[in-house]
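Notes follow once the structure below has been shown.
Every protein chain but one is kept in place in this view of the complex.
Chain lettering (A and B) follows the sequence in which the chains are written, and residue indices restart at 1 in each chain.
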Amino acid sequence: MTGAGASSVTLAVENLAAARGLRVLFEGLNFSLSAGESLELRGANGSGKSTLLRILAGLTRQHAGEVRYSGAGPGAGEEAGRHFLGHLDAVKPSETAIEQARFWARYFGRPVAEADAAMKRVGLSSRNAVPGRGLSAGQKRRLALTRLLIEPRPVWLLDEPTAALDTEGRTLVGQLVAEHRARGGMVIAAVHGEGFAGSRVLDISELKAKAGRT
Amino acid sequence: MAVMSFFHNPHRFMAGSKWPAWGFTLLGVVLIVVGFGIGFFRTPEDFQQDERARMMFVHVPAMWLCMFSYAFMVGASFISFVWRHALADVAAKSAAPIGAVFTAIGLMTGSIWGYTTWGTWWEWGDARLVSVLILFFIFLGYIAVWQAMETPQKAARAAAILCLVGAVNIPIIHFSVEWFASLHQQSTFMTTDNKTTAEFKIPMYLAALGYLALFGGVTLLNMRAEIMKTRADILLQRRQAAD
Partner (left out) sequence: MSASFSVFVRELKLAWSGGGGAALPVGFFAASASMTPFAVGAETEALQTAGPGVMWIALALSSLLPMERLFQADLEDGTLDAYAGSGVGMEGIALAKTLAHWIATGIPLAILSPVLWIMLQGAPEQSGLIFLASLVGSLAFFFFGSIGAALAAGMRRGGLLIALVTLPLYVPTMIFGAATLDAAANGADWAGALMLTASASLFGIATAPFGAAMALRTAID
């Protein structure tokens, strides 16, 4: 895993606004984040955390404002290498766990050995031959996490990464995030409950309340 | 407080469109009545030695307008897709049912015309008629797409895609049906002779202008209703949020 180490990506969000249907979720959102930092998104259900992550991933179009990735090194710049882990795990019911991890290795053009190593790292190698439908919710989440390890990318966008995970799993996510930051990676995660050590916090609900008053 | 770009500033549209909406609708009705009146009662009977030629005053302008409405929707969809102007979405959405009605009128009168002229209610060898039938299905699909999507933004983009795809599709269908007709050699008696006299043209153009004005007027009325409905929805949501 070399790619992320050399890069120093920065993210600038300016005056961002998002809407769902006719409802404004948030507006006037400004923040910036540099390499090695992590940001916890907090806020009530429906406050727009997932939508913000989807906008940062380039999946959803913002209502107004700008999102700019910049920086030097491989995978940085406008099309900065990003990983998006949504609240859905993208696990196929009929494929075995290891096949799915290996698929993502091929998808990203990485050696298949990376998939096997990632499965070991997330503690799923004992479930290698189990098809997706046989995995528990927590195991599916762990399988989704292997994507982060298979292909090193500087920006991780995680939507409640610890949901459905047991204590050990939550510790694992904390470790992965810390390691990623140590390599110069950036993490933005929507979280409920316990966050990550040394993380900045952004509460979207507050932002909306402020916007509502003006 | 900002809510959806175009609801920001539809005030100018709402203020400017009120009188044109009703004006065009009224003008359309008047022109159609005059056009049909002249066509049905004043044009000499012996035109093409045929009473049924009078069907043309209803049919031909309806066919023109169904093409025009679709072209209008394609233009609006294109603007919506490239510049994401929400007023363009509302325009395309509002024009669709009117276009569909003109298309239906065109098809029905065309069918009746076909029966009186060639003794058949429907002629599959006629590329124009068949293309318009397919266009009618595209209109229906377009309207259905608007109703099936969960948010208005998604619906607008899906409908715009369908509209643009349909615009590519229609000429291909026209060509295919022509080829199909040449294969089945049915198009020989399809020749329309162009002995149209000025007496015949005037009521037809009057009716066409009337259809056009009616299209503009009713589209504007639909757009206004759509915007007012959205405003009401926003107010309702805000009130719920405030509670």
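Definition applied: a residue touches a chain if its C-beta (ideal position, glycine included) is under 8 Å from a C-beta of that chain, and two chains touch if they have at least 3 such contacts.
Treat the numbers as computed from the prediction; the structure is a model and nothing was measured.
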Displayed partners of the chain not shown (whole complex): A, B
Among A:44, A:59, A:113 or A:182, residue touching the chain not depicted: A:59
Option from B:112, B:149 or B:234 whose C-beta touches the chain left out: B:149
Interface residues of chain A (partner: the chain not displayed): 54, 57-61, 79, 81-84, 86-92, 94-95, 103, 106-109, 147, 157
Chain not shown, touching residues in chain B: 134, 137-138, 140-141, 144-145, 148-150, 153-154, 157-158, 161-162, 165-166, 168-169, 172-173, 175-177, 179-180, 183
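Quick note on the criterion: only the chains that are shown with their structure count from here on.
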Length of the line joining the C-alpha centres of chain A and chain B, rounded to whole Å: 47
Sites on chain B touched by chain A in the complex: 1-5, 150-153, 230, 233-234, 237, 241
Touching residues (chain side chain A, partner chain B) in the complex: 17, 19-24, 27, 63-64, 211-212, 214
